[in-house]
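Sharing a structure below in structure tokens format, with a few things to ask.
A single protein chain has been removed from this complex, and every other one stays in its place.
Each chain carries a letter (A, B and C) given by its place in the written order, and its residues are counted from 1.
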Amino acid sequence: MTDNLLEAAGLMVHYPIRSGMVVNRTIGHVKAVDGVDLAVPRGSTYGLVGESGCGKSTLGRALLRLEDITAGTVTFQGRDITKLRGEELRKLRRHAQMVFQDPMASLDPRQSVQSMLTEPLRVHGLAESDRAEFGKNSAKAHAAKAASMLELVGLPRSALGKYPHEFSGGQRQRIGIARAMILNPELVIADEPVSALDVSVQAQVLNLLSDLQDRFGLTYVVVAHDLAVVRHISDTIGVMYLGRMVEEAPADDLYREPLHPYTTSLLSAIPVPDPVVEDARERVLLDGDLPSPANPPSGCRFHTRCPWRRDELCATEDPPLREIAPGRRVACHWAETIAAGRIEPHAAAVVPAKDAEGAGGSATAAD
Amino acid sequence: MTQLPQDAAGVTPTERPPALAAAMAGGVETDEGGTSLWTAALKRLVRNPSAIVGAVIVAAFLIVALLAPVLAPYRPSTTEWANQVTPSRLPAFSPQHPLGLDPFGSDLLTQLIYGARQSLIIGVVSTVLGLLGGALLGILAGAFGGWVDTLVMRLVDILLSIPSLLLAVSVAAIVGRRPESLMIAIAAAQVPVFARLLRGSMLKQRGQDYVLAATSLGLRRRSVVMGHVFPNSLGPVIVQATLILATAIIEVAALSYLGMGSPDPTVAEWGRMLVKAQERLESYPHLTILPGLCIAVTALGFTLLGEALREALDPKTRK
Amino acid sequence: MTTTYPGVDEASPGSRTPLLSVRDLRVTFGRRGQTGFRAVDGVSFDISPGEVIGLVGESGSGKSVTSMAIMGLLPTRGVRVEGEALYDGRNLLDLSQRELCRVRGSQLAMVFQDPMSSLNPVVTVGTQVTEVLHAHQKLSRADAKAEAIDLLRRCGIPDPGRRFGEYPHQLSGGMRQRALIATALACKPKLLICDEPTTALDVTIQAQVLELLAELVSSLGTAMVMITHDLGVVAGLCDRVNVMYAGRIVEQAPRRELFAHPRHRYTEGLLNSIPRLDGDRDEPLHPIPGTPRDTIGWEKACAFAPRCRHATDECLRPDLELRQLAPHHDVRCVHPAGAASSGATGGASAAGRSPEPPKERS
Partner (left out) sequence: MLRFVVRRLLLLVPVLVGLSVLLFAWLRALPGDPARALLGDKATPEAIARLNAQYGFDQPLIVQFFTYVGQLAQGNFGASARTGEPVLQTFLDRFPATVELALVALLFAIVVGVPLGYFAAKRAGGVLDLFAVGSSLLGVVIPVFVLAYLLKIVFAIGLPGLEFLAILPSSGRQDVRMFATHITDFYILDGLMTREFDAAWDAFKHLILPGLALGSIPLASITRMTRASVLEVLNEDYIRTANAKGLSQTLITWRHVMKNAMLPVITTIGLLTGQLLSGAVLTESVFAFNGIGSYLFEAISTLDYAVLQGFILFIAIVFALVNLIVDLLYGVFDPRMRVQ
């Protein structure tokens, strides 16, 4: 807890639902993010996972003040940035940047790569650390920095004169990354950085992100729905469900021992590209669909779909996110009891393994 | 600066065998390029036959309009041959007057050529005025938002519910019968159209990720709007402006028909010529047909060009 | 270092008469007079009754176009389809529109990727199920309704009686995909083609839908072609897997064989480039360089050569053939993985990781 670059406490983002033909009235709120605490140590990667509608992207944008914050605080570099406005907020952008999901949509289609990369420099100037190499702020220095940044993300210098539509998805994402990194920020929030890319290209971008992190000592918050991707790149993972953080754990522990029933179901739903594993594992299937974030269920938000649901507490008490082991936080009344194996999931939710005896068992055991 | 490991760089695998590299040179992406979206749209445009037809008509129209003093055999609106015209009789075509005379005793060919000039002036001026007015309202609404937006857009809605011809008539009534009143009237009728279009287009762009990206880069709001939102919203406006040039030419004719045109009956203006000739339609149909044809062909040219532009600029047709 | 699995569940594909036999399928897009773009370039495969096969590839590999060509769903203008798709002794590609209508929906059915846009928004869910029943079976209105409600129930839609009269926008994404599956299976087709059926869905919903599909096809004895970019989906579901690249099948193998011994460099590369949930986090990813766009035409060389770490000048062979490297395991590659000639395989073979099933509590 000593050196957290970014912290959030009780963060809420509610969108008003408006209705009415003559006068718009607010008739309710979509509670996209509804009370989230998190801390991101300097130089680490924090992964946010969850399914669509869980509020992970909204949270990512709210951390950068790109969403209006309803309640709670965001602290960046030890400073409360929740209330920053105007110039001060703009200056903050030098230090905290964003990489977007859809590289086509997030690049202005009428802007050349050169103009795209130098635009942040024109606004904020070269970073202090770059002055030595590129000299004083000038169009020439900016262009030189842009070219070197482009090289760093693995694109040829000739790309400077081109336009977004002339690149493939992976190349566009590299441009998006170059744009985010050109100011030498400390924090980069990446919202689904690879989900729009082809499978064979995803790894290139993931490796690029890791390499840049090592090189510049960056701090990342990576938002993604693909738990395998998040697990690969993150040190700590937060699992979100309906605007809440339901579990937070070091990346290795989360897969080895998920504590929240939702995490368990999520893990078991993700297909693994290995028939042996696939055939040998037992699945937990969730009931039905995600409830509406405008009208979340009472008590534990997950209780309507939870295979471990109990009659006591679940529907009535809202479980707090509590630390039950070092570095492991979970929002479930029964986490310890479930971990100890004293509560079983409802039978209907469990799909037995194809190879009950584990045909591949001998093979896997050999490793 | 050193390069990252080749995995991350990705594009070029380390060492490629020579023959393979040579084979790839043709098939794999080359370094040419740098075509902006405008250039790409232009390329699509020249491949569209109806765009070519439209462009040729528009170009011919522009040439005739701009070079009218050179092309026309006589000066416009001269009634020096009025003595040859009687209420029941117009002189036939002659070498001096290849298309004959109009009912006021002017040379018809000259009048038609100068009519192009008149149409161009009215069309361009009214479109530019309408565009400026609409852009002002649209940006006002888009920039301030809130109740200003509501107020402006409600006003625009009301104006849109009045047919443009009537709007033009109402404005012309205020301006009075002056030579420029037609332009002002037609421009005024286009203001709400442009305002609605530009605001809608800007609103759509404002929701795009790249605008969020620009904000997240720390750009000032003004730079975000003027540097990103506005240029990207222009496509539909350009299309509309082209189409409105066609509408303006037709609307001038309609306003002339309603008696709203210039007070001078001999002025070389297609709509007016058409209307004035209608009483002689049965005996001298060419007096109606020729200016009618000029209007229709010019309007067709701008419409074809506008529709082709719409297709070329449509993001859906981009690959 | 590698492990072999006994081929118990891998019935040899040639042992039965295939239900559908695709031979040298080619699809070319382009206007007359221009050199067209060949999206599918000589694809051949067989499906036996009741078998589940996978068609795996990235965007642009031609996997979707293959399925659309078989179903006769490609537009007639600007597209040329050649080759054969033999079903029940007839070439599906030669059928008239009328004959095609009789086969589609009753013998062959299809489930599409996007359940949001694949259902007609202005027609009730019920009608969209019953219309396929009416088209292929003589059923009274009441019988069709009863049958449709039963179908919806079997596809896991709660309260099917009410859902029958509702419109697609009133259903969630998962429910819509279930409704689409219900329409596809309404006439108990012999073959179901699923084109990325779960890509638009969340993982937990994807798991539900995949489970449903697996259950339905095995109970109905329907054969299934699963088209996907997700190797994970294929791993748990398919008997045999075809990997496609740039319009051709580059590797064909039974599922366990394929994942245990990927022979084509592309397959191997794919497996090494995706982070695995159960993998070692410190193991770096080994991406395939370049993008699917960087390709040479098959008529000149191996289309994957520009991105392949093992490419040599020998790869410049026109129209490389599929070679059988092991029983039922065909590969279109000059330097297949696992062969003696290529020692340096970039370090990470499939066995480099330790597959470890998630901890089960029971």
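Assume a residue touches a chain if its C-beta (ideal position, glycine included) is under 8 Å from a C-beta of that chain, and two chains touch if they have at least 3 such contacts.
Everything quoted here is computed from the prediction, not taken from an experiment.
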From B:Ala246, B:Ala268, B:Leu287 or B:Ala312, residue that would touch the chain that is not displayed: B:Ala246
Among B:Arg47, B:Arg154 or B:Lys204, the residue in touch with the chain that has been omitted: B:Arg154
Residue, one of C:Arg38, C:Lys63 or C:His136, that touches the chain absent here: C:His136
Hidden partner chain, residues of subunit B it touches: 154-155, 157-166, 169-170, 173-174, 176, 246, 250, 253-254, 257-260, 271, 274, 278, 281-282, 288, 292, 295-297, 299-300, 303-304
Missing-chain contacts mapped onto subunit C: 71-73, 97, 100-106, 109-110, 112, 114, 117-123, 127, 131-132, 135-136, 167, 169, 180, 183-184
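The rule we apply is simple: only the chains that are shown with their structure count from here on.
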Separation of mean Cα positions, subunit C and subunit A [Å, integer]: 30
Interchain centroid distance [CA atoms averaged], subunit A/subunit B, Å: 47
Numbers and ranges of subunit B residues touching at least 2 other chains: 7, 10-11
Residues of subunit C engaged with two or more neighbouring chains: 284, 286-287, 289, 293, 307
Subunit C residues touching subunit A - in the complex, by the definition given at the top: 3, 5-6, 8, 58-59, 158, 172-175, 202-208, 210-211, 229-236, 255-256, 259-260, 269-271, 273-279, 281, 284-289, 291-293, 307, 350-351, 354-362
Partner subunit B, residues of subunit A touching it in the complex: 61, 64, 66, 90-94, 97-98, 100-102, 105-112, 119-120, 123-124, 133, 148, 151-156, 158, 161-163, 165-166, 170-171, 176, 179, 204, 207-208, 211, 215
For the subunit A and subunit C complex, residues of the former touching the latter: 51-52, 168-171, 198-204, 206-207, 225, 227-229, 231-233, 251-252, 255-257, 265-283, 285-286, 288-290, 338-339, 341, 344, 351, 354, 358-360, 363-364, 366-367
